[in-house]
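Every protein chain but one is kept in place in this view of the complex.
A and B label the chains in the order they appear, each numbered from 1.
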Amino acid sequence: MLAYSLPSDISPSTFVNTASLVRIVALGLISAAAISSRLFAVVNFESIIHEFDPWFNYRATRVLASKGFYEFWNWFDPTAWYPLGRVVGGTIYPGLMATSGVIYNILHALNLPVDIRNICVLLAPGFSAFTAWATYMFTKEMKDESAGLLAAAFIGIVPGYISRSVAGSYDNEAIAIFLLMFTFYAWIKALKTGSALFGTIAALFYFYMVAAWGGYAFITNMIPLHAFVLLLMGRYTNRLYVAYCSWYAIGTLSSMQVPFVGFQPVRTSEHMAALGIFGLLQIVAFAQLIRSHVTSKQFQDLLFVSVISAAVLGMAAMVLLTYKGWIAPWTGRFYSLWDTGYAKKYIPIIASVSEHQPTAWPSFFMDLHMLTFLFPFGVLVLFRTLRDEHVFVIIYAVMGTYFAGVMVRLMLTLTPCVCVASAVGLSQLIDTFMDPREPDVGEEEEKEDGSSTTATPSKKAAKKEKNAAPVTGVGAIDDIVSTLSIAGGLEKDKSAKAKTGIFGLDTRMVVLFNTAAMLLFFVLHCTWVTSNAYSSPSVVLASSNPDGSQHIIDDFREAYYWLRMNTKEDAVVMSWWDYGYQIAGMADRVTLVDNNTWNNTHIATVGKAMSSPEEVAYPILRKHDVDYVLVIFGGLIGYSGDDINKFLWMVRIAQGVWPDEIQEPNYFTQQGEYRVDDQASKAMKDSLMYKMSYYRFAELFGGGQVVDRVRQQYLPKQGPTLDYLDEAFTSENWIVRIFQVKKEDLLGRDLKSANGFAQGKKRKRSKPPVKRRVLA
Amino acid sequence: MFRIWRVLLLILSLAILSYARSSTGNSLLVVLDPSLSKDNYSIFFKGLEEQGYELTFRAPKDVTPAIIQDGIASFAHVILFTPETKTYAKDIVPQALVDLLSKNTNVIFALGSKQTPLTSLASEFSLILPPPGTPLISHFPERDTPATVVPIPVSFPSPALTSGLSPVWYSGIPFALGNNPLLVPFLNAPSESFAADTTEDSGADAIVDAAERGGEGLWAGKDMSVVTGFQTIDGGRALFVGGIELFSDEFAKKEVTKGVKSGNAQFARDVAAWTFQESLVLRVDGSTHHKVNETQPGDKYTTNDHVVYSTHISKYNPTTCTWEPFSGLTDMQLEFTMLDPHIRTSLPPVQGKPGEYSVTFRIPDRHGVFKFVVDYKRKGWTHLHSSTTVPVVPPRHDEYPRFLSAAWPYYVGAISTSAGFVIFSVLWLAGDDRGSRRRKGAKAE
Partner (left out) sequence: MAGPKASTAASKPASSAVDPNAIHSLWKAYNDTTPSRLKLIDSFLVFLMLSGIAQFLYCILITNFPFNAFLAGFGSCVGQFVLTASLRTQVNPENRGEFKDVSPERAFADFALGSIVLHFFVFNFLG
């Protein structure tokens, strides 16, 4: 009994060929959509490296491209973390740079002289296409091709992933998500077939992932967790043994080749779960082997007991080793995942990063849109069949959701899982409602002709959709999905009569139309979010004029260019660590601290200099040979990400190292408010950061009310004075201010009195030092 | 014969000397207060002229020549013989005088007992002057001059002064010195002297008066200085003299004791020579560093490298007006610094190579951006400072020791595993045919 007629004169081979052709075309369109939606950044702004970390990656890649891999491997960067320097080769994940380097060399071997910057800018969009493909493969293993195509389309345009992979966002995540998905795919494949080949492939991609992103620990723990859950569910198979062992043995050994990882896989607690499961699997496999040869019940019991005790002994040994210090305990970053207040208390440097903050709920909707509620449905669908690989996605969903709730940044790892689960759910929905069969209850009063005529418009509508939104590819998928489900209906159980199902065409139309509409809204949302929220390079800011036209605020590059052109080549620039990579990348000057926050003490030193009065800060600056101090000040145009708003973190980090000298409460008013106006506390007003930010700010207002537009506070008309620093440069909108550190006074005076003298202030008469007392 | 030679030599040397004797230039501006006569200081000025300085005189209120023209110092040296002057032309303000020093112009300040701009300027140089109108007084030794004219023995051993100088006649104010390391005292007041009001001299009461006026301090004793040099951190030199009479012809000719001429002329010449950067002037000609057994300086070093650091130092010789290699420093040190000195070692002169100082040391096992720092500061001498930045990097990946003897069991283990794998594969493939045939057979059965 069919709700609508199907063409019956198509041969199966034609059908299969057409289906695969449509799949390929759809994947191609999805890739095109994924790439082109990430080009908003280039279209709206220009081909430029974004944000902070990418600047370092870009700089490193340039070194790699110009000097070769071995020089890069041994690169010691004396201009970062002055004067400590940074052993770059041993403290980075080189996968990203190596990838660009390889692409660069291949292109040049083909006589295509592409600039390395363009490769870096376009790497992330390019890899997003691969990610879509890997997600397709992965989801195909979960359900079928149609779900795979849906998942690929989702991951291609979902904002949660675009946020980290727009053109110019040249960061580790750009390639890591592809590697993550492909490793998972290979793992699932290995588990399903029990093939060591796929285990090896998983291990190789795991190695690539380790070389590319610190988030590899997610894989390191996800796969063992999956294996462990399967064990607990009594689903141990030899396939599991083969897949896990081949992955772990090769993957672990290869991961230790990356210098930054080193011996961590056998030394730190983060990796112990994988090792433990590896050992457990050996025991279980051994027990299985023995059991297959022995029948004695008593012996089997004994074996069981000894296996359990061995597992317990292994655990105890691990705890002992941790206690003895042989295995490093969990790191602070790990704790901060479980106790969200932990980082703020003990490691302010981690908590100070905005992307380490807990996620606010609107950002879930912003990043995932309708997938937010499709996702639980998809997980539910997975529970219905619950094969081994479904368990994996369910675990992934649980872990991913938790982590995404803890840290904004980890939204990225959740996104692929959401796409997969949603695609499975949605494809299930469409399958059900596309299925032309009707439940076998009573008589059907379907008008055959009527159904065929209505089916054609629906297809036409789908085609129209395809034409309307060819970039997104979602329309195309609808089309394919319908084709496939018809095929499924035709092939599978033409004979079998369904007990449950959908009556009538109208119900189907209502649901399908709604689904299509939702997909359309999803596409619109994704496009809107991508172009408006996630394509800003943050190096260049955009604001709109009153007439609606766009106004580009280019203070950062202006200031960095000033530094590059007007200062000595080995001049040392001190700034808060956020701007370290940019100064190194754009101004090519020596920095004290940068975004690779490996040395807390050094950062705290900068924090202390910024939060201390001038005369305390000056010796610190001199000791570190600082020539210029750079601050970001948004008070004039209302740029809220400025240093005064980050100031409390500087204070906190400095307090962590010098609790006697810097105390956070001193920077608040009596009422406990954070103020910069005339009620600001003395410590606040004396601090170098405050003085630098508001130095001569009041003059701008010509005696009128002095307003800080970020904090909406009125400043005193008499601004702060600087004795130990000279203003060297202030950018157009005052966002970047650069101050030059004065030399020591010629006459050995402190600079404050020297400054007083230069301004003609009378010095108090002094008395000769007391050498002996007068006998009265 | 011998005489003619001498005369010739003298003429010759004068010809050279008249070219320049100072290491920084020979133009000299003397700002002379109109109340003072140039002739009273003719010995001093003549001496300078004979040494080759080109003297220009100007009154404090004259507009030209300006001391700083368009931001450039017009003269290499300036003498301010204006102890009592209260008003100057616009260009001479305390700030401008400090500015002069920063432009490597050397200045001699003559202070007086009245309150003038110079007295307030002196406090910027960490000199603490007594209240106005309180000159130095000493009743010892017994002599026929007033109590304010004091013979001061040159007991303070400074390398800038000729040794064995006779006592110096002095009349003027003393001043206390702050604890500024840049001060170079040349002449201190005698122990039994003090600063007091002279109008109603004498008696022990004067000391008590002075003590009361000075508050808790006491303007007395040998800690007071009367002639003090000051070397700025850039190397500019200034001289403060408490009384201008020190330079006068009268004091130069006056006998200290019967038949012994005073040391004033020679002392004035010595301190002027120091101030005008003739004596005790050093410079670092250059410094190099390289690995042992290499000659080219490395642009970076590896931890635990052995490196040679050498520096070349010259001293200015005013008689020949040339820079000569100087090996006389025995207490120079080299620091290898990253934030703090990681290595501090003496930098001795090299035998047989004049002016060369060299040391070999092992770079510490710590990577980072290091500096070779030579920082030689001795009172009176030019401060020597040389800093060379060099990155110290960890060994390259192929510079670590490889194939250690302790690890041979592991090598054997790894190689045996590989060998085992190969043998196993061969055996397996060799047995494959039979196996598959047997299996086929089994299936057939």
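Rule of thumb we're sticking to: contacts are C-beta pairs under 8 Å (C-beta built on N, C-alpha and C of every residue); 3 or more make two chains touch, one makes a residue touch a chain.
Everything numeric here is computed off the predicted structure, so don't read it as measured data.
Only one residue from A:230, A:250 or A:592 touches the chain missing from this view: A:250. Shown as candidates are A:17, A:91, A:237 or A:514; the residue that touches the absent chain is A:237. Within the complete assembly, A:290 is the residue of A:290, A:510 or A:700 that touches the hidden chain.
Contact with the omitted chain, checked across A:194, A:376 or A:439, is made by A:194. Listed by residue number, the positions of chain A touching the unshown chain are 193-197, 199-200, 203-204, 237-239, 241-242, 245-246, 248-250, 252-254, 256-257, 263, 266, 275, 278-280, 282-283, 285-286, 290, 292-294, 296, 298-299, 302-303, 306-307, 309-311, 313-314, 317. For chain B, the residues touching the chain absent from view are 402-404, 406-407, 409-414, 416-418, 420-421, 424-425, 427-429, 431-432, 435-436.
Note that in this section only the chains that are shown with their structure count from here on.
Here the CA centre of chain A is 56 Å from the CA centre of chain B. Put simply, chain B touches chain A in their complex at residues 94-95, 98, 101-102, 120, 123-126, 128, 176, 178-182, 211, 214-219, 221, 223, 230, 232-234, 236, 300, 338-339, 367-371, 389, 391-394, 396-397. Partner chain B is touched in their complex by these residues of chain A: 70, 73-74, 76, 78, 82-85, 87, 89-90, 570, 623-624, 744-749, 757-758, 760, 762-763, 765-774.
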